[in-house]
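As you look at this complex, bear in mind that one protein chain is not there, while each of the others sits in place.
This part shows chain A:
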Amino acid sequence: MIAHRFKYSCPRSAEEAAAELAQMEGEETAIISGGTWVVPEMSHHLRRPKLVIDLKLAGLAGVSAEADAVVIGPATTYTQLAHSKHTPNFLKKVVAGITGGSQIRNRGTIGGSACYANPASDIPGALVTMKASLHLRAHSSTRIVEAADFFLDANVTLLEPDEILESISIPSTNDENLFSYAKFKTAQGSWPIVTIGCIASEDGVARRVIVGGAGAIPFAVDLDGQESEDEVLQRVHAAMRQPWSDVFATADTRRHIAGVMTQRAVREIAAAKNGEKS
């Protein structure tokens, strides 16, 4: 149960939210998008914000199609992503595998997952796989960063304390390409130990595989499609620079499984390509 008292605000726009943040000057503040991370943490007394800024009325939910990108509001829930016709195919697949039941899918948001940067979550790896760019807003400035640069460490992103994530744009260029997404986990309800995302190049080759969960942040494995299975393993092991371990698996185990799962993703894409031809 949340035991401490706090101020609650419900800004009407991203700019209003950023303006409120700017005034907090070092005081603990929590932004709530769906609240599925923040509220339990407050209930467990792990977080005691003085101010809670709820984004629900800030107009930050929704998926829209632009000329060469799909723009997703950070407060878009998994259910909304699943239902929108603009949601990229790859992301649809990711969303279909979100656990936690309707409670989480109806409340949890893409932006909340991105900003929390939990190593085992789906969204950080998915954003990197889709080469998403993130639009960040402070009171008097905005900037755009690539998903691949946004994640710095477990639960650490480029976001400054006075910044909010305002939108996510995903280039629509590869949306028709072959792709694969897989999670490796101990049980249905558990955090993945490894997630593997790959959107193949236009010619149907797995050139860039994104490994999530295995390390502190998602990382890319670059391939040319000519590697032997052993070489794929070596690439994965070399690419994993920020090891991560938790109660489910040590860093060594994660590295091993990441290698196996990457091999499988490459094989899956190749099989799909061959299937298409025949």
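One rule holds in what follows: a contact is a pair of C-beta atoms (placed from the backbone, for glycine too) under 8 Å apart; a residue touches a chain by one contact, two chains touch by 3 or more; residues count from 1.
Definition applied: contacts and distances are computed from a predicted model.
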Q. The hidden chain: which UniProt name fits, "ABC transporter", "Alpha-D-ribose 1-methylphosphonate 5-phosphate C-P lyase", "Xanthine dehydrogenase" or "Polysulfide reductase"?
A. "Xanthine dehydrogenase"
Q. Of the listed residues A:193, A:206 or A:239, which contacts the missing chain in the full complex?
A. A:193
Q | Of A:75, A:147, A:236 or A:249, the residue in touch with the unshown chain | A | A:249
**Q.** Hidden partner interface residues of chain A, rising order
**A.** 1-4, 44-45, 184, 186-191, 193, 246-250, 253, 256-257, 260-261
